[in-house]
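Apart from one protein chain that is not included, each protein chain of the complex appears where it belongs.
And then subunit A:
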Amino acid sequence: MPDIKIRAKLSGDETTVKCLMSHPMETGLRKDSKTGELVPAHFIQEVVCKHKDQVVMTASWSGGVSKNPYLSFKFKGGASGDPIEIAWTDNKGESSSASDTIS
């Protein structure tokens, strides 16, 4: 099952969030080495990152982001213990979300 790992760290007034998502990120251009058939596109299209229910960043992706995507971003105004939520939706309409607190 797809899942998301989040690490959010506060330093000064900057919170650095790093996360790893499990996803195949198929571009739809790759061929299966055994059958020679194209592997259908399956990639994350949108990632929404929230801090205390406020969106701090939205990412739109193509299949050009590597498999099991890594994402890191920074924002101001976080405090230790605040919740961070990350949610993605892919081109098949599947979605997943996870949350963690700022340490």
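Here is the rule we go by: a residue touches a chain if its C-beta (ideal position, glycine included) is under 8 Å from a C-beta of that chain, and two chains touch if they have at least 3 such contacts; residues count from 1.
Keep this in mind: contacts and distances are computed from a predicted model.
Chemist: Looking only at the UniProt record of the hidden chain, which name from "Sulfur oxidation protein SoxY", "Phenylacetate-CoA oxygenase subunit PaaI", "CidA/LrgA family protein" or "Helix-turn-helix transcriptional regulator" is the right one?
Modeler: Per the UniProt record, the undisplayed chain of the complex is "Sulfur oxidation protein SoxY".
Chemist: Among the options A:Val65, A:Ile86 or A:Ile102, which residue touches the chain absent from this view?
Modeler: Among A:Val65, A:Ile86 or A:Ile102, only A:Val65 touches the chain that is not shown.
Chemist: Of the residues in subunit A, which ones touch the absent chain?
Modeler: Touch with the absent chain occurs at residues 14, 26-31, 38-42, 45-46, 51, 54-67, 69-77, 89, 91-93.
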